[in-house]
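Every protein chain but one is kept in place in this view of the complex.
Coming up: subunit A.
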Amino acid sequence: MELNTRVTGITGKNVQQAQFWKRLKKQKTLHLFVGLGMIFLLIFAYTPMFGIIMAFKNYSISTGIKGIFTSEWVGLKHFDEFVNDYQFGTIVRNTLALSFLKVIFAFPAPILLAILLNEVKNMRFKRFVQTISYLPHFISWVVVVGIAFTFLSADIGMVNKALLGLGMIDKPLDILTNPQYFWGLAVGSAVWKEMGWWTIIFLAAIAGINPALYEAAQIDGAGRLARIRHITFPGMKGTIVVVLILTIGSILGGGLVGSNFEQAFLFGNSINNPTSEIVQTYAFKVGLRDGRFSYAAAIDLVQSVISVILIFSSNYIAKRTSGSSLF
């Protein structure tokens, strides 16, 4: 096959073209398979990307998909409106706070768990703990919030009932409705849900460490903590950096450390609104509920642009400081 194309390259364009069609004909079924996939992506991934321009227009849903292109331009009007929205400051603060708190608290949790698990020599126990630890990953946020409700609700929650029963508090803690508690609730539930899942990747990184290093360190008299510090941890560093970049890139969405939107939407209520309203829930409310499509698209776009900037800058910083990077 390869020889053929090389020869035809010399003998002339017509032959080359004939070869091209012959090859294409031979592969036609394969191109049909792939083509179906491409059509799918065109409809469900690329058309929405072009739809971003509606953020700069006055789009009306009644005009359908055509309207994205035909509606009038209004430039940055919607962005301007968003920045001047009376809720803008609170929403942005909540989004950033939730995201960064999660990186600080939810990101190290799987690393710690992986190190702890690595120290367990009993394989059965280790596997059992692992299996249990990533079970919550497979449960939907709805159920996680439901579970949180059965434990924390002021009226029927088990924690409050137990604490009251023991006389440790005199009135129930309104964890689910007090704005003060929302960030802690979100971070805590994210740790509970996703910690075990991400240990899979860190344990794999540890498995890649040469066992001879441990033996050598032991002979040199390094204790267990010393071995963790000087062998296990450095061995995971590359993976940690890559996962951290990924985390920061998807930080506004909550990404690897638990969906911000689902948490804010499900844990959120009219009372904890001052700390639970984030960019995404707000975009959802003004967009799909109030029908202000262009305005919501503009809010969405702001968030995506910030995410792209975050992933590129964290990648750049990681490359400069540690040598590991995503791209």
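FYI, contacts are C-beta pairs under 8 Å (C-beta built on N, C-alpha and C of every residue); 3 or more make two chains touch, one makes a residue touch a chain; residues count from 1.
Basically, contacts and distances are computed from a predicted model.
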Chain not present in the shown complex, as UniProt names it (candidates "AzlD domain-containing protein", "Nickel-dependent hydrogenase large subunit", "Carbohydrate ABC transporter permease" or "Ferrous iron transport protein B"): "Carbohydrate ABC transporter permease"
In subunit A, positions touching the absent partner: 1, 23-24, 27, 29-34, 36-38, 40-41, 43-52, 54, 59, 61, 64-65, 68, 113, 116-117, 119-120, 125, 128-129, 131-133, 135-136, 138-140, 142-143, 145-147, 149-151, 153-156, 158, 161-162, 165, 174, 176-177, 192, 196, 200-201, 204, 223-225, 242, 262, 266-267, 269-271, 283-284, 287-288, 293, 296-297, 300-301, 303-304, 326
